[in-house]
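Shown here: the complex without one of its protein chains, the others still in place.
On to chain A.
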Amino acid sequence: MNPNKKRLRRTMMFLNAQKPGLVKDPYIYNPDSIMLDLEDAVAENQKDVARFSLFHALKEIDYRGCERVVRINGLDTAYWKEDIRCAVAGGCDAIRIPKTESPEEVRAVEAEIAIAEKDFNIPVGRTLIMAAIESARGVMKALDVCESSERLFGIALSGGDYTKDLQTRITGTGVELMGARQNMIIAARAAKVQCFDTVFTDLDNMEGFRKEVETIHLMGFDGKSIVNPRQIPVVHDIFTPTQKDIIFAEKVVKEIEEKREKGIGVFTVDGKMIDIAFYDGAKRTIELAKASGVYKGEL
């Protein structure tokens, strides 16, 4: 398995791939991933030249550990195959497929990536895939999409197009996205891939943004798409385990390992009943703390 498949992805910042002022230094805001967009952000009359900007940015700019995802144009356009060739040749880390509705679409992209990796001497399997779900059909097919390719690391909800398809709109309450979010996170967890929430476009409503991030964090999402750098610290704050969580998780892991040797299955930690079912969750908290750079322990 590609070791980057499970990497930390709390924030994915969207950037227009052909705006030099945006792509030159987004790493200063410390997003976990950047999403260089060839699709909706690029005007139709600039599609022909946007790839040149993307290619040279990927080749020459040191993004200092930020994952570099490229959103290609839809599979219903004339652009997507050359988009993949350009992105793979530039050495991107992953391709984001827009408007995904079927596993066949993921496999079509996978096949083009494999050809491009061979053509440009990129190690086979290096380039990962994520699929954006933007329609009612896509939500209903989420599990099939999640299980479609070994390269696929996750799925992401695209709320704007999805709510149009549902014949509603973004209300700020989240009620219109409830079903899609629930369905997608369940599908992603069933397939053991990651799941990312949609952008929050009301940039001045930071209180509403924080509430939304808290909600999707509790729902189990791995991260959120970001359209403005000031949203990043809020997401990282909510998605990074607190010291209290880390200390408790450490105790749980140590106690379970110790008690298992003594044949004890159920016991208490800080007054809470603990058994083996808590082990994976506690390990995940430690792993997340390590990936977030806040773990100082020995586990």
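Convention: contacts are C-beta pairs under 8 Å (C-beta built on N, C-alpha and C of every residue); 3 or more make two chains touch, one makes a residue touch a chain; residues count from 1.
Throughout what follows, contacts and distances are computed from a predicted model.
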Record-based protein name (UniProt) of the chain missing from this complex, from "Citrate lyase acyl carrier protein", "Phosphoribosylformylglycinamidine synthase subunit PurL", "Extracellular solute-binding protein" or "Glutathione-dependent formaldehyde dehydrogenase": "Citrate lyase acyl carrier protein"
Residue touching the undisplayed chain, where the options are A:26, A:74 or A:90: A:90
Residue in contact with the excluded chain [from A:56, A:164 or A:230]: A:56
Contact footprint on chain A, counting only the chain that is left out: 18-21, 24, 48-49, 51-53, 55-57, 59-61, 82, 85-86, 89-90, 120
